[in-house]
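Note that this complex is displayed minus one protein chain, with the remaining chains in position.
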Amino acid sequence: MNFYGLVDGTEASLKKYLGSLSGVDQVGADARAAMLATRSIKTTSKRWAIDTAITMVDLTTLEGADTPGKVKALCTKAVRPDPTDSTVPSVGAVCVYNDMVEIARTHLDLIGGQHVGVAAVSTAFPSGRASMAVKIQDTKDAVNAGASEIDMVIDRGAFLSGRYIEVFDEIVKIREVCGTKAHLKVIFETGELVTYDNVRKASFLAMAAGADFIKTSTGKVAPAATAPVVLVMLEAVRDFYAMTQVRIGVKPAGGIRNTKDAIKQLVLVNETAGPEWLKPSLFRIGASALLNDLLMQRMKMDDGYYASPQYVTID
Amino acid sequence: MEEKLSFEYAPAPESRALVTIKPKYGHFIGGKFVAGSKHFPTINPATEEVLSQISLAGKADVDAAVKAARKAYTTTWSKMSGKERGKYLFRIARIMQERSREFAVLETLDNGKPIRESRDVDVPLAAAHFFYHAGWADKLEYAGLGTTPKAHGVAGQIIPWNFPLLMLAWKVAPALAAGNTVVLKPAETTSLTALLFAEVCQQAELPAGVVNIVTGDGSTGALIVNHPGIDKIAFTGSTEVGKIIARAVAPTNKSVTLELGGKAANIIFEDAAIDESVEGIVNGIFFNQGHVCCAGSRLILQESIADEVIEKLKNRMAKIRVGDPMDKNTDLGAINSKEQLLKIRELSAAGDSEGAQRWSAPCDLPGKGFWFAPTIFTGVTQAHRIAREEIFGPVLSVLTFRTPQEAIDKANNTPFGLSAGIWSEKGSKVLWASQQLRAGVIWANTFNKFDPTSPFGGYKESGWGREGGRHGLSAYLKGVSHE
Partner (left out) sequence: MSNRIDVKKTYKLFINGAFPRTESGRTYEVKNAKGVFIANPCLASRKDLKDAVVAARAAQHGWNKATAYNKGQILYRLAEMLEGRRAQFVDEIVTVTGVSKAKAEKEVTDSVDRLVWYAGWTDKISSLSGALNPVAGPYYNFTIPESMGVIAAIAPETPSLLGLIDSIAPIIVGGNTVVVLASTKAPLSAISFAEVIATSDVPAGVINILTGKKDEITPWMASHMDIDGLDISGLGAKKHAEVKTAGTENLKRIYSFKSADPGRILAFMENKTVWHPIGL
């Protein structure tokens, strides 16, 4: 593999590549994200943003208590988020553990949701603490069960102790398992990487190793998809495009619970990576509660009065 | 669903309903609004709409204001305890916070600056200045000027149009805290928030004559500067006018502080955090349309990263939202006056004719009003006019350097010395550069930050004295050994 010509797969070349990255000033990044959060998105642009955000949702259930029934209900909601309004678009994908992939895929196909992808969390999600063999098997299982997207976690322990080449090699191997069947999203768990310098470094590492998407968090650790972390990742994909002419997607996940938060994310995308990223093939939002708030805001815009949770489904 | 890539922000205008602008204003003297004789219009620079008629103070008005200030000083303010004076200042701070949206809207209408900035920067900082200085009023003996520091008496204060309310706060708050009374003149094009501030003084029940506001042009300013009944002059504005004032005051016993022009260097080292540096460049020169005395108007870039930074800067500049200042999403508003616009155009034309390369962000400028697109000039050298003269607009001159010492030499190669910026992730280099730069305010890995606790002011021809912090307060007190 040539890794876009950026690294040759050796530790030395990876270190050189990561060492060439500029740092991130936390206060400056926070300030930029805070400024963009003041954007006032109203009327027609808000309506557009809500529908766009719905198409970007990776509707997620990642619970120990997940059952086939729960997953099927989720799939139904993913295809037709509002059963009373056919103009509401389907979400981008459902996101489940790998033992639920087959159930999800089958059910989606059954209810006319062929266009909705199934994303499987992988590589000993959420901790990433397992042998490479297990991680590979985990991923193979998901791909074989019909997952079109693999959300792998990186080994944060390896990353934080400077064993970047191990993180890199893992991504490369999982990328190989995904082959042409599945897109690869690489989860950093930014709440554990802590610094924006690390987020930027992890972003460039994952992109060179073959990630199709870079993703903030598992949803199991806080803080998760904070605005400045997403900003730093959007800057990374923008800069990576300038280097390689390849657009890598970004997926914030965790903590995005309402329409206001989602629209802030879209503003970040629009003014950082650029409008080219404002589509589900390049931007996803990992969320569970968000969808209903988007639906309620959509109702408010259509009806002119505030909505009630009574009128949106709880699946 | 068909993929639509365009995320156009619908207009999000702030409501004007909160403000009432009278058709005509007088002066605020002795606690009352008094009618003026001659008037001139004040306009909204974004639309050229006439907002109101402002009085032009002549000798009689300035005399009356000074007399009122003197009377208030001798009979009331100088006799009041610091504790009580401070309470008035706290009241003013609170009322400004309560009426902050009103101040922001009025400031944006009269000045042309984006509502986001008047709302998030000017007005909150102005209130903060009153709050900070309020706490000094009963602690003057701890200000480092001996146990019995004394006020000067009557302070004449002349402020600019770029931050009308904030500059008022920088002047009035320390003056009052130190026990002076004031005669303040707002800039000719931006009187409205000062006149609204007069209402705040009334609501705060500030004793009559402690704050007097006379409106007018340079002729009114000259009457204040030369008035024998004034003990202290404080001026913020151009170096040219500052020198005229310094000359006028030199033969007198008046104490003077001057906050004047600048041509700040913003130095980006190759080990800087690039994205935040680009934000810092943008904030440095395009904040408040570049109408900032401490604007980072000279970008001094290390050659090894120059191409990368300029490309990123251009991309970022293309995202600056230029237009209706009342729109909450506007980043760059209107140029404050036609006169200023002509000056910016003239200096930019000089940049062209001296061979620098101009690039402006593509944007649709409104048909009415005064506008200038965010612009950079590359290929600028120290010998270019646009590297030496203060443009006071959204125009950035880009120079390059090879070694750190060269960057410092270029940065210091100016008669100004107000501010400078440094961008590097290497701590020792940041501290080295901050020592070498001859400027009163050094922003390292940030730019255009202000705080009432933080002294602000210039070296060399950028002025005399500081504003903010204990150092700024001392400008309003006697007690220093020199005169």
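Each chain carries a letter (A and B) given by its place in the written order, and its residues are counted from 1.
In this text, contacts are C-beta pairs under 8 Å (C-beta built on N, C-alpha and C of every residue); 3 or more make two chains touch, one makes a residue touch a chain.
Computed from a predicted model, the values in this text were never measured in an experiment.
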item: Contacting the left-out chain in the complete assembly, out of B:Ala134, B:Ala439 or B:Leu477; value: B:Ala439
item: Given B:Pro13, B:Gly144, B:Gly379 or B:Pro404, the one touching the chain that is not displayed; value: B:Gly144
item: In chain B, positions touching the absent partner; value: 128, 144, 239, 242-243, 246-247, 250-252, 258, 260, 415, 417, 430, 434, 439-446, 449, 451, 453-457, 459-461, 463-464, 466, 469-471, 480-483
item: In chain A, positions touching the absent partner; value: 25-28, 30, 194-197
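Keep in mind that, in the parts below, only the chains that are shown with their structure count from here on.
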item: Averaged-CA centre spacing for the pair chain B and chain A, given as whole angstrom; value: 44
item: Complex contacts: residues of chain A adjacent to chain B; value: 22-25, 27-29, 31-32, 38-46, 48-49, 51-52, 55, 89, 235, 266-267, 270-271, 275-276, 278-279
item: In the complex, chain B residues that touch chain A; value: 1, 3-12, 116, 120, 271-276, 279-280, 319, 328-329, 425, 445-446
